[in-house]
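With one protein chain removed, the remaining protein chains of the complex are shown where they sit.
Presenting chain A:
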């Protein structure tokens, strides 16, 4: 069995680079560009695996994600009532421009003095993002009949989303940060999703202040952007491991409060995936590792900023490198090309099974325990990740193991 990989990843498996025109592969870690061009023309045998879903952009493109979430929320409200639907209120008010320009203006006028953030729909790493407080800053996205036909054809404006900027982010020592969390989806129908215990908090290298909205270094916490800031010190490291953050928050606010916070974070993953469940083209060959960006506000409410289909795997430090290697190793364990797993596992390495066509609990749910009210979710974000030990026990050689 040969494993091929596109250039860029140096893993412990000793991947070979894919040769052009070589259509034979068993496992493909490709980028979305390749997928777009080749997926539809590739014939994949039963055992083959590829690391993206065909139309993943329903979740990872900012405008589509919002569209799907809004629609899902409406459905929930209709079917299960307002309270249930309010559990989807984890993304800030968002409008696609120029198509929803008028709706946006209505909302904008309702909240005078508010700050908004403009993000290009399809770019990454913080490119093209800016903040604004006045309508005149986004004149280019104005949709009205005043521009002539020729003008409209000439200057095809890139699709953006305008999103209400979270003006009260949770600050640590005056600095803003966001969370990067890894969620692995191996199937949408039924929905099966794993949550990785490690992740990190990315700090902005300058202090937060609303008075300097032009200073993109303050507001954008993407490491890619931070690296270009004049006072960026690569030795400094703008990241904290998730465990570090969780401990800090627990020391500050107490165990119960932070457990509730992480439960809310779990809710974001599950609902966002559910919102695209019916839209994504399910394919047993596909799996996808998402990089979720979450922001906390001062009331300890988590907000979904965006979902990345190709989270960066380049490392900013030794610690980061090790974490990402382990992340990939465990992803491959779950994809399980070797057929070593039974399919009934609730944990593989650093991954905990978060959703398996229904919530997954730490406790074993059986006839006896069914009556009891307290089940805890099987997620351990920011908790101890003793993956090596767990893998040793899990992958002990067995005479014969059948994959279900």
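We adopt the following convention: contacts are C-beta pairs under 8 Å (C-beta built on N, C-alpha and C of every residue); 3 or more make two chains touch, one makes a residue touch a chain; residues count from 1.
In this text, contacts and distances are computed from a predicted model.
Colleague: I notice the complex is incomplete. Of the names "AP-4 complex subunit epsilon-1 C-terminal domain-containing protein", "Protein AUXIN SIGNALING F-BOX 3", "TBC1 domain family, member 19" or "Pyruvate dehydrogenase E1 component subunit alpha", which is the UniProt protein name for the chain that's not shown?
Modeller: "TBC1 domain family, member 19"
Colleague: Touch as defined at the start, partner being the missing chain; which of A:47, A:207 or A:263 qualifies?
Modeller: Of these options, the touching residue for the absent chain is A:207.
Colleague: Sort through A:86, A:99 or A:255 and give me the one touching the missing partner chain.
Modeller: Per the contact definition at the top, the residue touching the missing chain is A:255.
Colleague: Looking at A:29, A:101, A:194 or A:240, which makes contact with the chain not pictured?
Modeller: A:240
Colleague: With respect to the chain omitted from the figure, which of A:54, A:71, A:142 or A:175 is a touching residue?
Modeller: With A:54, A:71, A:142 or A:175 as choices, the missing chain is touched by A:175.
Colleague: For chain A, which positions touch the chain that isn't shown here?
Modeller: 172-175, 203, 206-207, 231, 233, 235-237, 239-240, 244, 247-248, 250-256, 317, 319, 383-384, 386
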